[in-house]
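Heads up: the structure comes next, in structure tokens.
In this view, the complex is presented without one of its protein chains, the others remaining in place.
Just so it is clear, A, B and C label the chains in written order, and each chain counts residues from 1 on its own.
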Amino acid sequence: MNERRVLAPFARRRLEIVEARAVGAYRLLAAADPEGPTPQPGQFYMLAAAERWGAGEDERPWLPRAFSFLRARRRAEMVLEFLLEAVGPGTARLAELGPGDCIHVLGPLGVGFSPPDPWQRAVLCGGGIGVVPLAGWEGELEHPTTLLGFRDAEHAPAATLFADPRVATDDGSVGHHGLVTDLLTREIDQRTVVYACGPPPMLEAVRALCGEREVPAQLALETGMACGYGACFGCAVATREGYVRLCLEGPVMDARTLEAVR
Amino acid sequence: MNERRVLAPFARRRLEIVEARAVGAYRLLAAADPEGPTPQPGQFYMLAAAERWGAGEDERPWLPRAFSFLRARRRAEMVLEFLLEAVGPGTARLAELGPGDCIHVLGPLGVGFSPPDPWQRAVLCGGGIGVVPLAGWEGELEHPTTLLGFRDAEHAPAATLFADPRVATDDGSVGHHGLVTDLLTREIDQRTVVYACGPPPMLEAVRALCGEREVPAQLALETGMACGYGACFGCAVATREGYVRLCLEGPVMDARTLEAVR
Amino acid sequence: MIEFCGIPLAHPIVNGSGTFDAIAARRAFGDELLEHFPFAAFVSKTVTVAPRGGNPPPRLWEAPAGLINSIGLPNKGLDGYLAQDLPQLAELPVPLVVNVMGFTREEVAALVDAFAGRPEVAALELNVSCPNVETGLIMGADRTETARLLERVRPLTAKPLIVKLTPNTTDVGAVAAAAQSAGADAVSLVNTLRGTALHPRGDGTPWLGGRTGGVSGPAIRAVALAQVAEVAARTSLPIVGMGGVQSGRHARDLLQAGATLVGVGTESFRDPLAGARIAGELASLASARTREIAANRA
Partner (left out) sequence: MIEFCGIPLAHPIVNGSGTFDAIAARRAFGDELLEHFPFAAFVSKTVTVAPRGGNPPPRLWEAPAGLINSIGLPNKGLDGYLAQDLPQLAELPVPLVVNVMGFTREEVAALVDAFAGRPEVAALELNVSCPNVETGLIMGADRTETARLLERVRPLTAKPLIVKLTPNTTDVGAVAAAAQSAGADAVSLVNTLRGTALHPRGDGTPWLGGRTGGVSGPAIRAVALAQVAEVAARTSLPIVGMGGVQSGRHARDLLQAGATLVGVGTESFRDPLAGARIAGELASLASARTREIAANRA
């Protein structure tokens, strides 16, 4: 399944930010990547601000941070879009960048989603910032069902990045009042394949649900990463066969290989 | 001589930059200091950018940096002016600040210049960035002689910060072609008191010259500092009586107490 | 109010020896220092029997997230300290801990003896990070050395004896245990990590006048936390934990790892009120946590 792993050029690239804007509570950054290959949805990049990456809380950030790409737009040259949620010093620093600022980018890394079989219907299920890797994937699928869950109306605007999403919010301010997995339960059957990304409890619910109903599911997981290319062994995720490096064997994992998502 | 040591408020103050501009190759920063006391010329402050102090070369800067004040202007509120030469990560970071950015400031610290006796004529002798502490002092003296030395025409514009300076440049591009100490030699006699600041070889020449001619001289020295208020013992300077902490007993030192300036 | 070796303290934050000079700070800041004294107790810089000028400059090197110092323990010597410093330090609004160091056991004994009868002194801290000139071993890196030192000085005073351990050792827990068996009342750690830097001009000469120095600051925080936890697991002594503390969160971590007090060192160079700020942050964290636990119970 080599198309799932588009190889990364063997060097960080210094890319210029061409667009930076808020999407609800999230921040969208677009960087021109003229030399980079077109990534497979689900793959990720290691990002760092080219200047002043550090000196935040506890002198951090210092290591690069992992981000799924949102979309890879090809016009005259390729533009990579990222969507960030500022949760700590690394994401905070990236969120303050604007057009003209530069970032170091390594990637695409890891393996992306693999396409449904012709007879399968794709159901995309994203929660919070976990909707990111699904955006590019939606565009490559025929008539997918897209289900997105958000905390509240502040975060729900990320749904505008999708073609035809159904939305749930925890507080009911937008769409279904409840969990996105409520919507998912009603959508899956023996002919669906689920593509999911979101917070661990959501992914665990998806895994359990799909496991029970014997529906194939590809889960894009997250974990702390230092390198992104298999060098540090820091991104271990427990599978039924022991630990694997998520940056190398994932971030998209077949749900059946996992005993649980933590 | 208590007027030489204006006490510092016991806290760093977060001050806003109100002006930032180039003065030749140097950078002038002005910060509003509404609560701070009026310092004595020759005293200094410990400065750090309030944001992103770090993450430069070798993850530096991290400690605050010592700066003489250039002038303390009192209008509606006090404005402290600093003049910087970007020589490393700390000065580079400060030099990139603009109006609205904030700095942490501790001071005034150390002891400043003490006034001439009524029968004495003040001769100010500054070299390079060492002209800084003399600017404020010139304004408090009656008819001082001001001698300033610079590398070249790029640096000589700092002379515009003085009322009536005579300038020497190493390359002869402005004023006297040669050392500022050439000018000093002709200016001193038994009735002068010299106030000098500049690179160590210049100060050593001033010390030797004034020592030989028995002319009193006050030298504003520099050394690496971590704290600025006597806490670290890092700013040791050798005097005839052993090491002293420059931040506490200086930075202005009576030339006679020194065996040499290194 | 908390208690440390029988000494009541307003909060758990003290200074690291040699990183705050209350006498100098009073000259720079005036009596405002006394009104807002940042530490719950004041630990003075290491005193030796003979006066010392300290190492030749440069004495400082800024390292990534830290500092290398090679100060060389300048001090007025025992007599100078007693005559000039002690009266001034007695005016501080907090208890005084005197840090002492000797190059032989007898020197340490002389120092302990000299302070034993001084009511101004609440406790003594023994800096054992230097070689015993008689054995060549770093006193605090070797448990036998440490034990023999404590056995020698313990009978000399009823005041609390705090042993300041060096982190440059294979097994700091063993040294702490030896100190406890031999009568120490508390331990403090970490002192600086041995480190050095070369001159940036690139000719291979050491930057520091003293050639090597000690690393402090955030760079050593993870090491400090591990060593405090190791010592807490091996002794029941109260611990003064320090190393790279910059915030209430860092102080809390050390307390949770087993410390009773937390020392703030290098951070005071960046912010002279760091001690007070950290004490305040720690108090807010503690009350937030109390509320959280109460809420979880309810």
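The definition used in the following text is that contacts are C-beta pairs under 8 Å (C-beta built on N, C-alpha and C of every residue); 3 or more make two chains touch, one makes a residue touch a chain.
All of these numbers come straight from a predicted model, not from anything done at the bench.
K.L.:
Kindly name the visible chains that come into contact with the excluded chain.
P.N.:
Output: missing chain touches A, B, C.
K.L.:
One chain is left out of this view; which of A:49, A:70 or A:106 touches it in the full complex?
P.N.:
Missing-chain contact among the listed residues: A:106.
K.L.:
Specify the residue from the set C:197, C:237, C:261 or C:274 that touches the hidden chain.
P.N.:
Touching the chain that is not displayed is residue C:197.
K.L.:
So that we can see where the missing chain sits, which residues of chain B does it touch?
P.N.:
Residues touching the hidden chain, for chain B, are 58-59.
K.L.:
List every residue of chain C that touches the chain not included in the displayed model.
P.N.:
Its contact residues with the unshown chain are 61, 63-66, 68, 138, 141-142, 168-171, 193-198, 200, 202-204, 212-213, 215, 217-223, 225-227, 229, 244, 249, 252-253, 256-257, 285, 289.
K.L.:
Taking the full complex into account, what residues of chain A touch the chain not shown?
P.N.:
So the residues of chain A touching the missing chain come out as 5, 7-12, 48, 54, 58-64, 104, 106, 109, 223-227, 229-238, 242-243, 245, 248.
Here is the rule we use: only the chains that are shown with their structure count from here on.
K.L.:
Kindly work out which chain lies most centrally, taking the average of its C-alpha atoms as its position.
P.N.:
Chain closest to the assembly's C-alpha mean: C.
K.L.:
Measuring centre to centre with CA averages, how many angstrom lie between chain A and chain B?
P.N.:
Chain centres of chain A and chain B, defined by C-alpha means, are spaced 54 Å apart.
K.L.:
Distance between chain A and chain C based on Cα centroids, please, to the nearest Å.
P.N.:
47
K.L.:
How many Å are there between the centre of chain B and the centre of chain C, using C-alpha atoms for each centre?
P.N.:
34
K.L.:
Can you list the residues of chain B that touch 2 or more other chains?
P.N.:
In chain B, the residues touching two or more other chains are 54, 59, 62.
K.L.:
Which chain C residues reach two or more other chains?
P.N.:
Answer for chain C, listing residues that touch two or more other chains: 65.
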